[in-house]
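This is the structure I want to talk about, given as structure tokens.
Omission of a single protein chain aside, the complex is shown with its protein chains in their original locations.
Let's turn to subunit A:
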């Protein structure tokens, strides 16, 4: 019996994905899935291929081989606009905000609210922005300032608000807490639980198992572009996951992938 996958149709099912840059196989035959209301942590060293795999899902890179299924149906994703159509929203490590415009403009970038005259409805956008930001970060008041002047945590909340504003069903967070202090990290954790309760599927990408172990339902470890293994966080310990990350050794509680260390094979 399959003990790691919940039942039902996965929200996202990426099968046998490969991509090469020049001669380097950045992602090699990787498969991963995600169910509604589930948090899957994608772990691995820098250069393990986790960010690349996820950028294929968000449309930033085009895969060389493999298939992506959204809600059981094959999806064709070749640019960020396609991914958004499937409800896939990404919060990049670099936050990908337009630094010179204000929070409201960033929240609605690419999907501005318009007035009946076909002009930008800045007032309505600011009102929406105040509502969403009020939920995420009630103290946030600096709506008129370009986001470059905001702190790391504030920028993070803008980036997250941007994703949830558009009713994302699948949220990808690349190193969501890398730039944050302890208090802000806790805030992001709280937010992840809230989104999970709303039935949103979340991919957390991190190179540090401690950052995400508490939040994740499952972990998926990558090494050298291949999946080492997938496991429920309840079935493995943090040390075992570390072993997967560093050595590629798959513990008994995990389902080994193509990248698992072959012992006595």
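In the analysis below, a residue touches a chain if its C-beta (ideal position, glycine included) is under 8 Å from a C-beta of that chain, and two chains touch if they have at least 3 such contacts; residues count from 1.
Following the convention adopted for this analysis, contacts and distances are computed from a predicted model.
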Missing subunit (named according to UniProt) among the choices "Acyl carrier protein", "Heptaprenyl diphosphate synthase", "Xylose transport system permease protein XylH" or "Carbohydrate ABC transporter membrane protein 1, CUT1 family": "Xylose transport system permease protein XylH"
Residue of A:33, A:126 or A:175 touching the missing chain in the full complex: A:126
Of A:10, A:44, A:153 or A:225, the one touching the omitted chain in the full complex: A:153
Touch with the omitted chain, as defined above, among A:184, A:211 or A:240: A:184
Of A:105, A:195 or A:227, the residue in touch with the unshown chain: A:105
Residues of subunit A (touch criterion as defined above) contacting the omitted chain: 58, 60, 79-81, 84, 90, 92, 94-101, 105, 109-112, 114, 118-120, 123-124, 126-127, 137, 139-142, 146, 148, 151, 153-154, 181, 183-184
